[in-house]
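Contents: one structure, followed by commentary.
Only a single protein chain was left out; the remaining protein chains are all shown in position.
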Amino acid sequence: MLLSVLVYGFINSVILAMVALGFSITFGISRVANFSHGGFYILGGIFTWYGLIKLGMPYFLSAGLSIIIIGALGALMYKVILIRLRGLELSEVIATLSLGIVILELLRGLGVFGYEFRNPVFMDGSVDILGVGVGIQRIIIVCAGALLLILLHFFVHHTKMGLAFRGVAQQEHTALSVGINPDLVSMLSLAMGSVMCALSAVLILPLGVISVDEGYDILIKALAVCIIGGLESTLGVLVAAFIIGYIEVLTSMYISSALTSVVPLACMLGILLVRPSGIFGKSKEIEERV
Amino acid sequence: MSTERRKERIDRPIKAVTDDIFCLSSIREIAYLVIPRMLPVVGLLLLAFLVPPYWRKVMVITFVMGMMALSWDFMASCGLTSLGQALFFALGAYSAGAANHYLGLPIYLSIPLGTLIGAVISTACIYPTLGLRGIYFSVVTLIIPLMLMRVVETTGIFGGTEGITGLSPFPGIIVTIALSMIALWITFFGLRRLIDSDYGHIFVALKDNDRAVEASGLSIRWFKVQAIFIGSGICCFCGAFMTHYYMSIGMSAFAVDLSIFPIAASVVGGMGTLVGPLLGAIILGPLSEALRAFGSFRVVIYAALLGTFIVMLPEGLFPYLARKYQQIERWVEAPGGISED
Amino acid sequence: MAISKILSKTVMLLVAFLFIASQAAFAAPAEKGAPIIIGVPSSFKSIEAAEGLKAITLAVEEINAKGGVKVGNEKKMLKIESIETRDMEPGVPLADALLANEKLILEKKPHVIIQGPTRSEVLLAAMDLYAQYKIPSINNAVASKFVDQYKSNPEKYRHCFRMFDGKYVVAGLGKVMEKMNKEFGFKKAYIVVQDAIWAVGIANGMNAWYKNNGWEVVGFDKYPTGASDFSSTLIKAKNAGVQVVFPIFDMPQSGILVQQWKDMKVPAVFAGFISPLMGSNAWKTFGEKIEGVINIVFDGGNLPLSKYPPAKKFYEAYAKRWGEMQVGHKPAVDYDGVYAMVGAIERAGSLDPDKIAIELEKTNMVGATGRIHFKDHQYVFGDDPKVDAISVVYQWKKGGKRVPIYPDSVAEGVIEKPASMQ
Partner (left out) sequence: MEYLKIENLRKTFGGVVAVDNISFEVEQGALLGIIGPNGSGKTTTVNLITGFLTPDSGKVMFKGRDIAGLRASKITNLGIGRTFQMVKPFYRLPAFKNLVVPLFSPRVKRMGGHYGEKDTLALDILEDIGFERDSAVPYKPASILPHGYLKRLEMARVIALQSELIVFDELYSGLTLAEVASISPMIEKLIEAGKTIIMVEHRLKELFKIAHRVMVLDQGKKIAEGSPREIMKQPSVKKAYLGVEL
């Protein structure tokens, strides 16, 4: 039992972290809370499905194309919509939220419901880890998640582009004065977040089905993880994902599977009560700029 | 640059010095001021009682949604931009439903009691998040109703997924529509008076600059609690009202649609104006009814409208129309040209 | 600047147009005269409801092709008016779903309603509406509370009828459990259900059944709609040496349960209701992973039963008109519902709702699901399609075949242990 909790908790946590990472990266760099995250996620899945099942493309091609399309969509969203609303937090939230709803409900209206919308797993079969049977897809997810994190860390800390990203994240105006175009960086950050989102969709969706309601669920999960971890902190997201991931599995294993979605949210409220800015977030309480 | 044209906006001559002082010299000018203020009141009154029976129901829902939108706008102008008005609605609905079903209170007691209890519980629910601002607050308010929905679902309290049915109904559609309309006007004028009072200025100040409010010796937490109590109280009334209107209460009272509508109405009508949300609700209520034929695409159209407004006409319809009404616009020659932004 | 001006003007125009359009909708003409209107208010973004509507359409087309319905001396055609209530979608308030029902009633003026809301709580609330407007209705939400509510005031709810009741799942699967107990000596079960009123109702019934019949119920897990990781249940089941896992799910994600079952090599039989595994396509989607799963079809007519020709006939007619059926509840009973309703109208000889309701209660006809007759305004389900309506339990076997194993009157094979247990 304990070993299974360990293994499945870990997998669950990695899945949560991947889902939340796209949201947190975009917010961390450009301060845009992309509420169309869930919409992009499902759209990424459905594009892959369409290419794979309907057009008969190879898996990697269809997945790659859909990731690129979603990335472009993120950039486009910034270029067309968000650039007019920069700095107006509430308007950004409303605009992205409504775009997300448009995407999701449009898919629903076009007939994305039922049992056929399902991406096959990359590789069938299962292996035993610590004596617990685990499907290979889940192991692929964990590996891909780890790889993604390493790449991300390298990108942010060891490339010029990453430096520009960090610059804009810290002080937009100063970044502007040293020749970084914050609009470009913000656009790229949205593209990057969207790519991350589509990537996680491609990896994770074979475990489930592509359904519109899943899109809303993913958004809520991503938000919960980010809020607990502190919206802009990648480390925080990771830690929060592991906290929620293990709490979910423990709840489901020892208390009641029905409460799996309630307990993490309750934890979130509890954490907010103690630390309003999340575990690793910078304090957002009343204070002066130092 | 050669000569170009520029648009000049001039207040109509009737308006003098400030927003509050007018020079009236004829019936025409009095009418100019009075008609736009009377039109909605009289218009709604006529509309509510003249439309066919089915549309009366739509009107009732529109009025209730109007109140929800007003409440959202009020809270937003206090700096509390909630994405979860459904929480308040549901708490009010459940309180009233429980009072009616378990305690057997008659409708004229269960609605006020439900409103009050609902508002107290709502405030308690939101209290932990008061340390948050802006988007953080919004995100958390989005999540809380979904969480409570799941709690009701899993624990089965208040009828769980089935809800409670068979609550006392209103005496009739005329009473219902009159009641909802009166409540709407009370809410509207009450909030407007509140915002214009000295006490209400504290709420305005809360959004403009909460640190300065703290530095003025007023606890922002305490005043936010008051703002939430007022705002959620209005939504709780809506919930209590609708519960009795439909004689049942279910988990769907927490539905996201109920959180989106007030925002949409406010954005379309004009945020922070109080008249705007009202206008928005009166447009969107019947509109969403007319769009019902589109099925799922209804929500698409709805959300697209919301997004379009926030990008293209962020000030909203009401300020736009008011400007058109109060100002003369004309193109004038601008010698030497003007620079485009 | 200029562009945004034009755009904002366009928006204004759009709003104005939509507003006017909405106002124009006030004057929706109430058509009088010719056809009998069948109202179908349901949430068609659930595949069961969508296929149910197709079955209703099929029935209507058949009847119209034969010249329509004889009402008194007049032959009348049937016409379907459906409305999207969206009640299956989370995020839709009850009030909105009810309003859709009311809009259908007031504007399309249906004479009868078939299928009705998808979600049980909407049906329970809508019953008041149907009673108020006196519309004979045969509904298709599964929750057991319908009968309670009907019995609470039979006079008021005399126009409300219902097709399938969750308790019949327990009856049918109970028999299957008995068989497995006899043949393989199974007596340890694990219940895992979707956290929805109808599913939990069935599961509670099954739980009681297990207790009464000397089985051991190791666990009872509820999963919220949309959950997609069932590992905890499967681990617990595996550790406890469970022989039968009893699932009740109608959410698309539940297919994963079976997938994980195979991945984690849990040596137990799956016997219950998992809707994604229902249709003939499931073998294509999931492949051999679902071999050995035992599934219950709520309405027998949704399987091509070779031992009961009306079911096969309906199944094939449906497949010809719409393609292979993918669901296990709604289409067959909806189809029968139209015929039951038409029969009642013909016997009543008028469209008077009270007369139709009285005649409807007396229904006794051969349908795709079996013999349709009512008790407490509820189809009666039993073991033999010649006597009552039936549910059918089948098992997925090698080569993607769905072999009926219960009831015996229509069974075409016997229960086999899945590969993981051999």
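Labels for the chains are A, B and C, by order of writing; each one numbers its residues from 1.
One rule holds in what follows: a residue touches a chain if its C-beta (ideal position, glycine included) is under 8 Å from a C-beta of that chain, and two chains touch if they have at least 3 such contacts.
Remember, it's a predicted structure, so these values are computed and weren't measured experimentally.
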- Full-complex touch with the removed chain, picking from B:V51, B:L194 or B:L218, is B:L218
- Note on the structure: Of B:I202, B:V225, B:I301 or B:L321, the residue that touches the missing chain is B:I202
- For chain B, enumerate the residues touching the unshown chain of the complex. 18, 198-199, 201-202, 204-205, 207-209, 211-221
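By our rule, only the chains that are shown with their structure count from here on.
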- Could you find the chain whose CA centre sits the greatest distance from that of chain B? C
- Note on the structure: Whole-angstrom distance, CA centroid of chain A to CA centroid of chain B, is 32
- Query: How far is the middle of chain A from the middle of chain C, if each middle is the mean of its Cα atoms, in Å?
  - Reply: 36
- Query: So, what's the distance in Å between the C-alpha centres of chain C and chain B?
  - Reply: 39
- Interface hub residues of chain B, defined as touching at least two other chains: 150, 153-154, 256, 295-296
- Residue numbers in chain C touching two or more further chains are 45, 90-91, 195, 222, 224
- Note: in the complex, chain B contacts chain A through residues 76, 81, 83, 128-129, 131-136, 138-140, 142-144, 146-147, 150-151, 153-154, 210-211, 214, 220, 256, 260, 263, 267, 295-297, 299-300, 303-304, 306-307, 310-311, 314
- Touching residues (chain side chain A, partner chain B) in the complex: 33, 81, 84-85, 88-91, 93-95, 97-99, 101-102, 105-106, 108-109, 216, 220, 223-224, 227, 231, 256, 258-259, 261-262, 265-266, 268-269, 272-273, 276-277, 284-286, 288
- Query: Can you list the residues on chain C that touch chain A in the complex?
  - Reply: 45-47, 50, 89-91, 192, 195, 221-229, 231-233, 235-236, 239, 252-253, 255-256, 259-260, 262-265, 275-276, 279, 281-282, 285, 326
